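Note that this complex is displayed minus one protein chain, with the remaining chains in position.
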Amino acid sequence: MDTSSPTYLVLDLTGTFAFALNGALTATRIARLDIVGVITLGMFTALGGGIVRDTLLGALPPATFQDWRYLAIAAGGSLVAFVAGRRLDRLAIPILVLDAAGLSLFAVSGALKGLELGSGFGQAVILGAITAVGGGTLRDVLIREIPSVLTSGLYAIPALAGALIAVAGDRIGVADLPSAVAGAVLCFLIRMYGVHFDVDAPKPR
Amino acid sequence: MDTSSPTYLVLDLTGTFAFALNGALTATRIARLDIVGVITLGMFTALGGGIVRDTLLGALPPATFQDWRYLAIAAGGSLVAFVAGRRLDRLAIPILVLDAAGLSLFAVSGALKGLELGSGFGQAVILGAITAVGGGTLRDVLIREIPSVLTSGLYAIPALAGALIAVAGDRIGVADLPSAVAGAVLCFLIRMYGVHFDVDAPKPR
Partner (left out) sequence: MDTSSPTYLVLDLTGTFAFALNGALTATRIARLDIVGVITLGMFTALGGGIVRDTLLGALPPATFQDWRYLAIAAGGSLVAFVAGRRLDRLAIPILVLDAAGLSLFAVSGALKGLELGSGFGQAVILGAITAVGGGTLRDVLIREIPSVLTSGLYAIPALAGALIAVAGDRIGVADLPSAVAGAVLCFLIRMYGVHFDVDAPKPR
(Lines give C-alpha, C1' and ligand atoms only; values in the text may rest on other atoms or scores of the structure.)
Protein backbone atom coordinates (compact mmCIF):
# COMPACT_ATOMS: atom_id res chain seq x y z
CA MET A 1 0.00 0.00 0.00
CA ASP A 2 1.21 3.47 -0.81
CA THR A 3 1.83 5.15 2.54
CA SER A 4 0.60 8.45 1.16
CA SER A 5 -2.79 6.91 0.23
CA PRO A 6 -5.87 8.07 2.16
CA THR A 7 -6.50 4.50 3.41
CA TYR A 8 -3.05 4.28 4.96
CA LEU A 9 -3.25 7.73 6.52
CA VAL A 10 -6.68 7.05 8.02
CA LEU A 11 -5.42 3.80 9.56
CA ASP A 12 -2.26 5.35 10.95
CA LEU A 13 -3.80 8.58 12.20
CA THR A 14 -6.80 6.81 13.77
CA GLY A 15 -4.40 4.45 15.54
CA THR A 16 -2.47 7.48 16.77
CA PHE A 17 -5.69 9.02 18.09
CA ALA A 18 -6.79 5.81 19.85
CA PHE A 19 -3.43 5.39 21.56
CA ALA A 20 -3.34 9.07 22.55
CA LEU A 21 -6.73 8.68 24.28
CA ASN A 22 -5.60 5.41 25.84
CA GLY A 23 -2.26 6.72 27.12
CA ALA A 24 -3.76 9.89 28.52
CA LEU A 25 -6.66 8.06 30.22
CA THR A 26 -4.14 5.64 31.74
CA ALA A 27 -2.21 8.65 33.04
CA THR A 28 -5.28 10.22 34.67
CA ARG A 29 -5.52 7.16 36.90
CA ILE A 30 -2.06 7.79 38.33
CA ALA A 31 -2.48 10.23 41.17
CA ARG A 32 0.74 12.15 40.81
CA LEU A 33 0.36 13.16 37.16
CA ASP A 34 -0.85 16.65 36.24
CA ILE A 35 -2.03 17.85 32.81
CA VAL A 36 1.49 17.95 31.38
CA GLY A 37 2.21 14.41 32.54
CA VAL A 38 -1.12 13.22 31.12
CA ILE A 39 -0.49 14.78 27.70
CA THR A 40 3.12 13.61 27.66
CA LEU A 41 2.15 10.01 28.39
CA GLY A 42 -0.58 10.23 25.74
CA MET A 43 1.92 11.46 23.17
CA PHE A 44 4.53 8.82 24.04
CA THR A 45 1.87 6.10 23.71
CA ALA A 46 0.51 7.49 20.45
CA LEU A 47 3.81 8.17 18.72
CA GLY A 48 6.08 5.48 20.18
CA GLY A 49 5.07 2.63 17.90
CA GLY A 50 5.41 4.64 14.70
CA ILE A 51 8.78 6.05 15.74
CA VAL A 52 10.14 2.57 16.48
CA ARG A 53 8.75 1.32 13.13
CA ASP A 54 10.31 4.16 11.12
CA THR A 55 13.62 3.82 12.96
CA LEU A 56 13.78 0.10 12.20
CA LEU A 57 12.96 0.83 8.56
CA GLY A 58 15.58 3.59 8.40
CA ALA A 59 12.79 5.95 7.31
CA LEU A 60 14.13 8.91 9.28
CA PRO A 61 13.05 11.45 10.38
CA PRO A 62 9.96 9.40 11.33
CA ALA A 63 6.59 10.26 9.76
CA THR A 64 5.64 11.64 13.16
CA PHE A 65 8.08 14.49 12.66
CA GLN A 66 7.57 15.06 8.96
CA ASP A 67 3.79 15.35 9.02
CA TRP A 68 2.39 17.80 11.58
CA ARG A 69 -0.93 15.91 11.72
CA TYR A 70 0.61 13.17 13.86
CA LEU A 71 1.77 15.60 16.52
CA ALA A 72 -1.52 17.51 16.38
CA ILE A 73 -3.68 14.40 16.68
CA ALA A 74 -1.54 12.95 19.48
CA ALA A 75 -1.68 16.19 21.46
CA GLY A 76 -5.35 16.78 20.70
CA GLY A 77 -6.39 13.24 21.65
CA SER A 78 -4.46 13.49 24.90
CA LEU A 79 -6.12 16.78 25.75
CA VAL A 80 -9.58 15.34 25.02
CA ALA A 81 -8.81 12.41 27.30
CA PHE A 82 -7.57 14.72 30.05
CA VAL A 83 -10.84 16.65 30.00
CA ALA A 84 -13.04 13.55 29.58
CA GLY A 85 -11.10 11.57 32.18
CA ARG A 86 -12.07 14.07 34.88
CA ARG A 87 -15.71 13.33 34.14
CA LEU A 88 -15.55 9.55 33.89
CA ASP A 89 -15.78 7.26 36.88
CA ARG A 90 -15.12 3.98 35.16
CA LEU A 91 -12.13 4.13 32.87
CA ALA A 92 -11.04 0.50 32.73
CA ILE A 93 -13.26 -0.48 29.78
CA PRO A 94 -12.57 2.49 27.50
CA ILE A 95 -8.84 2.15 28.20
CA LEU A 96 -8.86 -1.50 27.12
CA VAL A 97 -10.98 -0.89 24.03
CA LEU A 98 -8.83 2.03 22.88
CA ASP A 99 -5.69 0.00 23.42
CA ALA A 100 -7.15 -2.81 21.28
CA ALA A 101 -8.10 -0.30 18.58
CA GLY A 102 -4.63 1.23 18.48
CA LEU A 103 -3.06 -2.23 18.48
CA SER A 104 -5.18 -3.30 15.50
CA LEU A 105 -4.66 -0.20 13.39
CA PHE A 106 -0.93 -0.05 13.99
CA ALA A 107 -0.44 -3.77 13.32
CA VAL A 108 -1.88 -3.25 9.85
CA SER A 109 -0.30 0.12 9.08
CA GLY A 110 3.12 -1.00 10.36
CA ALA A 111 3.08 -4.16 8.27
CA LEU A 112 1.98 -2.34 5.13
CA LYS A 113 4.60 0.37 5.54
CA GLY A 114 7.23 -2.37 5.99
CA LEU A 115 6.12 -4.00 2.71
CA GLU A 116 6.18 -0.70 0.86
CA LEU A 117 9.73 0.05 2.04
CA GLY A 118 10.98 -3.35 0.94
CA SER A 119 10.70 -5.67 3.95
CA GLY A 120 10.14 -9.37 3.26
CA PHE A 121 6.87 -11.07 4.11
CA GLY A 122 7.87 -12.36 7.55
CA GLN A 123 9.70 -9.18 8.48
CA ALA A 124 6.68 -7.05 7.55
CA VAL A 125 4.47 -9.15 9.83
CA ILE A 126 6.93 -8.83 12.74
CA LEU A 127 7.32 -5.12 12.04
CA GLY A 128 3.53 -4.67 12.18
CA ALA A 129 3.46 -6.39 15.56
CA ILE A 130 6.32 -4.23 16.85
CA THR A 131 4.55 -1.07 15.68
CA ALA A 132 1.39 -2.27 17.40
CA VAL A 133 2.95 -3.11 20.77
CA GLY A 134 5.62 -0.34 20.74
CA GLY A 135 3.60 2.58 22.09
CA GLY A 136 1.87 0.57 24.80
CA THR A 137 5.15 -1.01 25.89
CA LEU A 138 6.75 2.43 26.20
CA ARG A 139 3.70 3.61 28.17
CA ASP A 140 3.96 0.68 30.58
CA VAL A 141 7.70 1.10 31.07
CA LEU A 142 7.27 4.80 31.86
CA ILE A 143 4.61 4.15 34.50
CA ARG A 144 6.48 1.10 35.83
CA GLU A 145 4.03 -1.59 34.81
CA ILE A 146 5.22 -4.88 33.34
CA PRO A 147 4.22 -4.40 29.67
CA SER A 148 1.02 -6.01 28.37
CA VAL A 149 3.01 -7.67 25.62
CA LEU A 150 4.70 -9.84 28.27
CA THR A 151 1.82 -10.50 30.63
CA SER A 152 -1.15 -10.88 28.33
CA GLY A 153 -1.32 -14.02 26.20
CA LEU A 154 -3.53 -12.46 23.58
CA TYR A 155 -1.69 -9.22 22.91
CA ALA A 156 1.21 -10.03 20.59
CA ILE A 157 -0.77 -12.84 18.91
CA PRO A 158 -3.67 -10.72 17.60
CA ALA A 159 -1.16 -8.12 16.39
CA LEU A 160 0.73 -10.81 14.47
CA ALA A 161 -2.55 -12.21 13.10
CA GLY A 162 -3.79 -8.81 11.92
CA ALA A 163 -0.46 -7.98 10.32
CA LEU A 164 -0.40 -11.38 8.62
CA ILE A 165 -3.85 -10.87 7.07
CA ALA A 166 -2.92 -7.41 5.79
CA VAL A 167 0.38 -8.61 4.31
CA ALA A 168 -1.16 -11.73 2.78
CA GLY A 169 -3.96 -9.66 1.27
CA ASP A 170 -1.42 -7.32 -0.27
CA ARG A 171 0.58 -10.22 -1.69
CA ILE A 172 -2.33 -12.02 -3.28
CA GLY A 173 -3.54 -8.76 -4.79
CA VAL A 174 -6.63 -7.99 -2.73
CA ALA A 175 -7.40 -4.27 -2.81
CA ASP A 176 -5.88 -2.20 -0.01
CA LEU A 177 -8.96 -1.27 1.92
CA PRO A 178 -10.63 -4.67 2.43
CA SER A 179 -7.45 -6.51 3.43
CA ALA A 180 -6.40 -3.74 5.81
CA VAL A 181 -9.84 -3.62 7.39
CA ALA A 182 -10.00 -7.42 7.64
CA GLY A 183 -6.62 -7.52 9.39
CA ALA A 184 -7.54 -4.77 11.84
CA VAL A 185 -10.95 -6.26 12.63
CA LEU A 186 -9.48 -9.72 13.20
CA CYS A 187 -6.82 -8.32 15.55
CA PHE A 188 -9.42 -6.30 17.45
CA LEU A 189 -11.76 -9.27 17.86
CA ILE A 190 -9.04 -11.66 19.06
CA ARG A 191 -7.75 -9.04 21.49
CA MET A 192 -11.21 -8.25 22.92
CA TYR A 193 -11.96 -11.98 23.16
CA GLY A 194 -8.78 -12.39 25.21
CA VAL A 195 -9.66 -9.43 27.43
CA HIS A 196 -13.26 -10.54 27.94
CA PHE A 197 -12.56 -14.17 28.77
CA ASP A 198 -9.17 -13.43 30.36
CA VAL A 199 -7.57 -16.00 28.08
CA ASP A 200 -3.92 -16.77 28.56
CA ALA A 201 -1.56 -18.95 26.61
CA PRO A 202 0.08 -21.98 28.35
CA LYS A 203 2.31 -21.06 31.29
CA PRO A 204 5.65 -22.61 32.33
CA ARG A 205 5.41 -25.45 34.94
CA MET B 1 22.95 27.62 13.70
CA ASP B 2 25.84 25.68 12.26
CA THR B 3 26.30 22.66 14.51
CA SER B 4 30.06 22.85 14.06
CA SER B 5 30.11 26.43 15.41
CA PRO B 6 31.79 27.05 18.78
CA THR B 7 28.52 28.35 20.28
CA TYR B 8 26.67 25.15 19.42
CA LEU B 9 29.48 22.92 20.68
CA VAL B 10 29.75 24.81 23.98
CA LEU B 11 25.99 24.47 24.52
CA ASP B 12 25.91 20.79 23.68
CA LEU B 13 29.09 19.78 25.51
CA THR B 14 28.19 21.80 28.62
CA GLY B 15 24.76 20.13 28.65
CA THR B 16 26.50 16.77 28.37
CA PHE B 17 28.73 17.64 31.32
CA ALA B 18 25.80 18.85 33.49
CA PHE B 19 23.78 15.69 32.82
CA ALA B 20 26.84 13.49 33.45
CA LEU B 21 27.29 15.10 36.88
CA ASN B 22 23.55 14.85 37.53
CA GLY B 23 23.22 11.21 36.49
CA ALA B 24 26.28 10.11 38.41
CA LEU B 25 25.27 12.02 41.58
CA THR B 26 21.81 10.42 41.33
CA ALA B 27 23.51 7.04 41.10
CA THR B 28 25.64 7.62 44.21
CA ARG B 29 22.44 7.88 46.23
CA ILE B 30 21.42 4.35 45.25
CA ALA B 31 23.08 1.98 47.68
CA ARG B 32 23.73 -0.93 45.35
CA LEU B 33 25.65 0.95 42.66
CA ASP B 34 29.45 0.80 42.57
CA ILE B 35 31.79 3.03 40.53
CA VAL B 36 30.96 1.29 37.24
CA GLY B 37 27.23 1.69 37.84
CA VAL B 38 27.69 5.35 38.77
CA ILE B 39 29.71 6.12 35.63
CA THR B 40 27.36 4.10 33.44
CA LEU B 41 24.30 5.94 34.72
CA GLY B 42 26.12 9.25 34.28
CA MET B 43 26.95 8.39 30.67
CA PHE B 44 23.41 7.21 29.86
CA THR B 45 22.00 10.43 31.30
CA ALA B 46 24.53 12.61 29.49
CA LEU B 47 24.39 10.95 26.09
CA GLY B 48 20.78 9.68 25.96
CA GLY B 49 19.14 12.91 24.84
CA GLY B 50 21.60 13.56 22.03
CA ILE B 51 21.40 9.99 20.77
CA VAL B 52 17.60 10.14 20.63
CA ARG B 53 17.78 13.51 18.84
CA ASP B 54 20.26 12.30 16.23
CA THR B 55 18.32 9.07 15.69
CA LEU B 56 15.08 11.00 15.09
CA LEU B 57 16.93 13.28 12.68
CA GLY B 58 18.49 10.32 10.88
CA ALA B 59 21.90 11.88 11.64
CA LEU B 60 23.58 8.55 12.31
CA PRO B 61 26.00 7.61 13.76
CA PRO B 62 25.06 10.15 16.46
CA ALA B 63 27.41 13.05 17.22
CA THR B 64 28.20 11.23 20.46
CA PHE B 65 29.99 8.54 18.50
CA GLN B 66 31.59 10.70 15.85
CA ASP B 67 33.20 13.24 18.18
CA TRP B 68 35.28 11.73 21.01
CA ARG B 69 34.76 14.83 23.18
CA TYR B 70 31.19 13.74 24.03
CA LEU B 71 32.34 10.38 25.37
CA ALA B 72 35.29 11.97 27.20
CA ILE B 73 33.18 14.69 28.82
CA ALA B 74 30.43 12.24 29.80
CA ALA B 75 32.91 9.82 31.36
CA GLY B 76 34.95 12.60 32.98
CA GLY B 77 31.91 14.34 34.46
CA SER B 78 30.65 11.05 35.85
CA LEU B 79 34.01 10.32 37.44
CA VAL B 80 34.16 13.81 39.01
CA ALA B 81 30.67 13.26 40.44
CA PHE B 82 31.64 9.84 41.79
CA VAL B 83 34.56 11.35 43.69
CA ALA B 84 32.67 14.48 44.78
CA GLY B 85 29.57 12.54 45.74
CA ARG B 86 31.48 10.62 48.35
CA ARG B 87 32.32 13.91 50.04
CA LEU B 88 28.93 15.61 49.86
CA ASP B 89 26.22 15.08 52.45
CA ARG B 90 23.47 17.00 50.77
CA LEU B 91 23.08 16.14 47.12
CA ALA B 92 19.45 17.03 46.46
CA ILE B 93 20.08 20.66 45.49
CA PRO B 94 23.06 20.13 43.16
CA ILE B 95 21.23 17.27 41.48
CA LEU B 96 18.22 19.47 40.74
CA VAL B 97 20.29 22.43 39.55
CA LEU B 98 22.42 20.28 37.24
CA ASP B 99 19.33 18.62 35.83
CA ALA B 100 17.82 22.05 35.09
CA ALA B 101 21.09 23.15 33.45
CA GLY B 102 21.24 20.07 31.23
CA LEU B 103 17.56 20.48 30.38
CA SER B 104 18.07 24.10 29.31
CA LEU B 105 21.20 23.55 27.24
CA PHE B 106 19.84 20.50 25.44
CA ALA B 107 16.46 22.15 24.73
CA VAL B 108 18.29 24.87 22.82
CA SER B 109 20.95 22.71 21.16
CA GLY B 110 18.40 20.06 20.14
CA ALA B 111 16.06 22.63 18.59
CA LEU B 112 18.87 24.36 16.70
CA LYS B 113 20.26 21.10 15.36
CA GLY B 114 16.75 20.18 14.21
CA LEU B 115 16.46 23.47 12.32
CA GLU B 116 19.86 23.04 10.72
CA LEU B 117 18.97 19.55 9.48
CA GLY B 118 15.73 20.74 7.95
CA SER B 119 13.01 20.28 10.59
CA GLY B 120 10.05 22.64 10.48
CA PHE B 121 9.49 25.26 13.19
CA GLY B 122 7.13 23.17 15.36
CA GLN B 123 9.12 19.98 14.89
CA ALA B 124 12.33 21.71 15.92
CA VAL B 125 10.70 22.93 19.13
CA ILE B 126 9.40 19.43 19.95
CA LEU B 127 12.78 17.94 19.05
CA GLY B 128 14.50 20.35 21.43
CA ALA B 129 12.15 19.27 24.23
CA ILE B 130 12.76 15.57 23.46
CA THR B 131 16.53 16.11 23.50
CA ALA B 132 16.17 17.92 26.82
CA VAL B 133 14.04 15.32 28.58
CA GLY B 134 15.58 12.24 26.87
CA GLY B 135 18.61 11.65 29.07
CA GLY B 136 16.76 12.23 32.35
CA THR B 137 13.90 9.98 31.25
CA LEU B 138 16.34 7.19 30.43
CA ARG B 139 18.04 7.74 33.82
CA ASP B 140 14.71 7.49 35.66
CA VAL B 141 13.62 4.37 33.76
CA LEU B 142 16.92 2.63 34.53
CA ILE B 143 16.65 3.33 38.26
CA ARG B 144 12.91 2.57 38.28
CA GLU B 145 11.61 6.05 39.05
CA ILE B 146 8.57 7.47 37.26
CA PRO B 147 10.26 10.01 34.92
CA SER B 148 10.29 13.69 35.89
CA VAL B 149 8.74 14.54 32.54
CA LEU B 150 5.53 12.82 33.68
CA THR B 151 5.41 13.84 37.33
CA SER B 152 6.69 17.38 37.30
CA GLY B 153 4.44 20.04 35.81
CA LEU B 154 7.27 22.38 35.03
CA TYR B 155 9.69 20.05 33.28
CA ALA B 156 8.48 19.65 29.69
CA ILE B 157 7.06 23.19 29.65
CA PRO B 158 10.34 25.06 30.30
CA ALA B 159 12.06 22.83 27.74
CA LEU B 160 9.43 23.72 25.14
CA ALA B 161 9.69 27.43 26.08
CA GLY B 162 13.49 27.47 25.80
CA ALA B 163 13.42 25.64 22.47
CA LEU B 164 10.75 28.03 21.19
CA ILE B 165 12.83 31.10 22.02
CA ALA B 166 15.91 29.65 20.34
CA VAL B 167 13.99 28.66 17.19
CA ALA B 168 12.12 31.96 17.01
CA GLY B 169 15.37 33.89 17.44
CA ASP B 170 16.93 31.92 14.61
CA ARG B 171 13.94 32.54 12.35
CA ILE B 172 13.75 36.29 12.89
CA GLY B 173 17.49 36.58 12.33
CA VAL B 174 18.81 37.28 15.82
CA ALA B 175 22.46 36.25 16.12
CA ASP B 176 23.09 32.71 17.35
CA LEU B 177 24.58 33.43 20.72
CA PRO B 178 21.99 35.80 22.25
CA SER B 179 18.94 33.78 21.17
CA ALA B 180 20.47 30.52 22.36
CA VAL B 181 21.45 32.02 25.69
CA ALA B 182 18.02 33.65 26.09
CA GLY B 183 16.28 30.32 25.46
CA ALA B 184 18.49 28.43 27.87
CA VAL B 185 18.20 31.06 30.61
CA LEU B 186 14.41 31.20 30.27
CA CYS B 187 14.14 27.41 30.49
CA PHE B 188 16.44 27.30 33.51
CA LEU B 189 14.53 30.04 35.36
CA ILE B 190 11.10 28.47 34.73
CA ARG B 191 12.39 25.07 35.81
CA MET B 192 14.01 26.40 39.00
CA TYR B 193 10.86 28.42 39.77
CA GLY B 194 8.86 25.18 39.48
CA VAL B 195 11.29 23.30 41.70
CA HIS B 196 11.47 26.04 44.32
CA PHE B 197 7.74 26.65 44.67
CA ASP B 198 6.80 23.06 43.87
CA VAL B 199 4.45 24.30 41.15
CA ASP B 200 2.35 21.76 39.32
CA ALA B 201 -0.02 22.14 36.42
CA PRO B 202 -3.75 21.30 36.91
CA LYS B 203 -4.44 17.68 37.88
CA PRO B 204 -7.29 15.40 36.75
CA ARG B 205 -10.35 15.27 39.10
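Points worth noting:
Letters are used for the chains, namely A and B, taken in the order the chains are written, and counting of residues starts over at 1 for each.
Following the convention adopted for this analysis, contacts are C-beta pairs under 8 Å (C-beta built on N, C-alpha and C of every residue); 3 or more make two chains touch, one makes a residue touch a chain.
None of these values were measured; they are calculated from a predicted model.
Considering the whole complex, the residue from A:A63, A:L127 or A:L164 that touches the absent chain is A:L127.
Of B:V97, B:L117, B:I143 or B:V195, it is B:I143 that touches the chain left out of the display. In the full complex, chain A touches the hidden chain at residues 55-58, 60, 119-120, 122-123, 126-127, 137, 141, 144, 146-147, 149-157, 200-205.
Take chain B: the residues that touch the chain left off the picture are 27-28, 30, 32-38, 40-41, 51, 55, 58, 60-62, 65-66, 68, 71, 82, 85-86, 141-144.
The rule is short, and it goes like this: only the chains that are shown with their structure count from here on.
If you average the Cα atoms of chain A and of chain B, the two centres end up 29 Å apart.
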